[in-house]
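What you see is the complex with one protein chain gone and the rest in place.
Coming up: chain A.
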Amino acid sequence: MSVLFQQLANGVIQGALIALIALGYTMVYGIIQLINFAHGEVFMVASYGGLATFTLLPDDLKKSPAVALPLMFVGGIVVAVIVAVIMERFAYRPLRNAPRLAPLITALGVSVFLQEAVRVFYPNAKSNLPYPKVFPEGNLTIGSVNISWTGILLVALSVGLAVILQTYINRSRMGRAMRATAQDPDTAKLMGVNPDRVIVLTFVIGAVLAGVAGIMFGGYLNNINIDMGFQNGIFAFTAAVLGGVGSIRGAVIGAFIIGLIKTVAGQYMPGGTQYDYVWIFVVLILVLVFRPQGLFGEPERVRA
């Protein structure tokens, strides 16, 4: 029984990480119907940004986590936001009115570009890099279930930020502008909404969340590599589709479902951990067969 609880805890932690990234996918899709495949790379770049910040700190600050950790978050998020804004401005905005396939291919190109850029220009990025130990160490032990404090922090950040984001979009003026742009950009424009600003803000919010995820990933797993964006990006994208692309709640719940399937199916299904990815996609296919719009998505609207 304790194994089940341990696996559930592991699944929730993995889900929390995927959720932070999935929010970026789902928001951008909600606003401009673009599947931003480079979003996983924003997450990766943020992780390296945090590591670079730490490396540049003076030695005495490195030893005090209370200073170093917030600075790493700031550094990682700033890098992620800069990359996302540049990406939006120069790769996606010129293609805003092009057929949907063009920005999609561009997104793949941006993804490869960012990965290779880090590999070539970040010192020693050719192999895994260890992450500094400035995160809360140790475990919370309940019975025989171990949950690391960093994992708990990750879950708290993920759920907290998702709730804040949902509230922001539902309550604030800018949130209303975002919803309006998502529903109908042309009418929103007539009502005085500046779509460019809304779209940039969407990318910025996605990048901030990916930035938090990037730093937490390094802290939780102790090392990072340039492939991390691809692997986790695929999971996050799947989570967004499972939950219904465009839905905030759907992305978060989809992410937790994926985390839980991965660990629980690895434990109990035939084939074990060797086939845990298979079950994720089996569930995805089943959901899409019966609810093509995903768990919380709205059926595809026909645009005027």
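In the analysis below, a contact is a pair of C-beta atoms (placed from the backbone, for glycine too) under 8 Å apart; a residue touches a chain by one contact, two chains touch by 3 or more; residues count from 1.
Please note the rule applied: contacts and distances are computed from a predicted model.
S.K.: Can you tell which of "Branched-chain amino acid transport system substrate-binding protein", "NADH:ubiquinone reductase (Na(+)-transporting) subunit D", "ATP synthase F(0) sector subunit c" or "Fe-S cluster assembly protein SufD" UniProt lists for the chain that's not drawn?
M.R.: For the chain missing from the view, the UniProt record says "Branched-chain amino acid transport system substrate-binding protein".
S.K.: Which residue from A:Q33, A:Q166 or A:Q267 sits in contact with the chain not drawn here?
M.R.: If we include the chain that is not displayed, A:Q267 is the one touching it.
S.K.: Considering the entire assembly, which residues of chain A contact the chain that has been omitted?
M.R.: Within chain A, the residues touching the omitted chain are 2-3, 6-7, 10-11, 13-14, 17, 119, 126-128, 130, 139, 141, 144, 146, 148, 217, 220-223, 225, 227-228, 230-232, 262-263, 266-267, 272-274, 276-277.
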